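To keep things clear, I will list the structure first and then write my remarks on it.
Only one protein chain is missing from this complex, and each of the others stays in its spot.
Let's turn to chain A:
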Amino acid sequence: MDLQSTYHNDMNIITVGEARIDAAAAIRFKDRMRDVTSQGPAHIVLDLSNVTFVDSSGLGAIVAAMKQLSGERRLDLAGLTPDVAKVFRLTRMDTVFVIHDDIIALKARATG
């Protein structure tokens, strides 16, 4: 699972480089998330702008990635494409995560 972690001042922005977080990818996603969130800033933003499809297994893996964070670490989401936003809206998981519309503006703010 291609996850790129970059630090922008106080934020760990993790960009998913693959188009699908589905049943075939869920376990690798969760394991890789543990690797890239174990160090660095406590404020973590998962950039999903390259992701066009998340099924319930993928959704569960994103929730699991948030639950496995230690202590005061928090996970936000950014860049939800239409089908991905629909899954979060229908399952009400859009009320559990802070969701940022624009990852570029977020990076600029973090850097500036």
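Keep in mind that, in the parts below, a contact is a pair of C-beta atoms (placed from the backbone, for glycine too) under 8 Å apart; a residue touches a chain by one contact, two chains touch by 3 or more; residues count from 1.
Quick note on the criterion: contacts and distances are computed from a predicted model.
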By UniProt, of "Serine/threonine-protein kinase RsbW", "Succinate dehydrogenase/fumarate reductase iron-sulfur subunit", "Sugar ABC transporter permease" or "Spore cortex-lytic enzyme", the chain left out is "Serine/threonine-protein kinase RsbW"
Of A:11, A:33 or A:66, the residue that touches the missing chain is A:66
Note that chain A touches the chain not displayed via residues 20, 22-24, 53, 55-57, 59-61, 63-64, 66-67, 82-83, 86-87, 90-93, 95-96
